[in-house]
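Okay, structure first, notes after.
Excluded from the complex is one protein chain; the other protein chains are retained at their positions.
Now for chain A:
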Amino acid sequence: MSKRNTPPLRSSGINTIQINAAREMHAQTVRARRMPMPTSGITTPSVQPTAAPATPPRHICNNPNNPQCLHCGSVIIPSPRATLPLEDNPSISINDWTISSRKKPILNSQELDIWENEKLKGLTLPEMIFGNNYIRIENSKQHWSIEFNALDALKEVQLQDSGIRVAYSNDWINSKKRQNSTNGAQRFTNDVNDDSLNIIHKYDWTYTTRYKGTESSPESKFRLDNDQKLPLDKLAVHDKILFYDDMILFEDELADNGISILNVKIRVMNERLLLLSRFFLRVDDVLVRVYDTRIYVEFDENVVIRESKEFEGKYQDVLAKHRLSQSHDPKAALRDSNWVAQNTPMIKRQCEIIQF
């Protein structure tokens, strides 16, 4: 879709965006007005931490809209999006490390035009691009950062045919060819000829991407070391989460033939963080695919580990595993990428490390 002009709206009717905005502003003003009124009988309960912290907190909350962390008593999650044009870029700093994130709606038409004609020329864009979202892990002392964003992820999508087809493709094509043979004598009335049955658009419509993040350094500082492992024992401990975010970078419903979605989430504890970037592809009745990239950072040792795993399997093979559980609703499990990753064979693993 190369043309996305929005014509000027005709003057009939009321523009409800303005009504809604006014409604929200009024409600907010009324609530704000009630804030300073004194009330008898209502006292703020004093915060009593269960135990005095063994060490003073080392992190710094950089959150304009979120509550200040009180003795690590609150989990920092970005506030609901403000109704005013107030920017909310929550971040947290520990030692030399700063972790920040941003979540915004999907790209609008103007932004999509730029992405389609300039930044990602040749790729038919996925339906939902959260192009302004990112998660960034930065070390100011080492002048290094790694960021996960939608634009760089989509740049990894191949501009050539993936060879994957939807489940009924063969039947569909053969049916069309038979119709063309039958209508051969009346070809002038048919808008479809044999040439039209060839697929013209050359791009990977599954949007498969092996994106592993964007480093700020021109040369990657990661060193391959497949003997490395993520320290799952440390990660399994339920340390207090100081910062958490979970977002989608892009998503396409493959015209209701499955789903292709890239999701990134991060949790930051007092001594370490874990980021998971997951590409999940399901083509109904054809295949499922999960590409995971995990970033682990140990703050005190300044170690960064990046582990990538690829899982892929036939749809029916994976579905059969759920049928064994006698579920009434077997296809629900295939909407859960966690379940799919656990029940699909891993075909590739790679591990890289940075020791600053």
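What we mean here is this: a residue touches a chain if its C-beta (ideal position, glycine included) is under 8 Å from a C-beta of that chain, and two chains touch if they have at least 3 such contacts; residues count from 1.
Keep this in mind: contacts and distances are computed from a predicted model.
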Out of "Serine/threonine-protein phosphatase PP2A-like PPG1", "E2 ubiquitin-conjugating enzyme", "Large ribosomal subunit protein mL43" or "Protein YAE1", what name does the UniProt record list for the absent chain?
"Serine/threonine-protein phosphatase PP2A-like PPG1"
Among A:Ile92, A:Leu107, A:Leu262 or A:Ile305, which one is in touch with the chain left out?
A:Leu107
Which one, A:Tyr134, A:Phe148, A:Trp205 or A:Tyr291, makes contact with the chain that was left out?
A:Trp205
Hey, which chain A residues sit against the chain that's not shown?
1-7, 9-10, 12-17, 19-20, 28, 30-32, 34-35, 37, 39, 42, 44, 65-68, 70, 73-77, 79-82, 104-109, 112, 124, 127-128, 161, 165-166, 168-173, 175-176, 179, 189-192, 195-203, 205, 232, 235-236, 238, 241, 244, 246, 248, 254-257, 265, 267, 274, 276, 284, 328-329, 331-332, 334-336
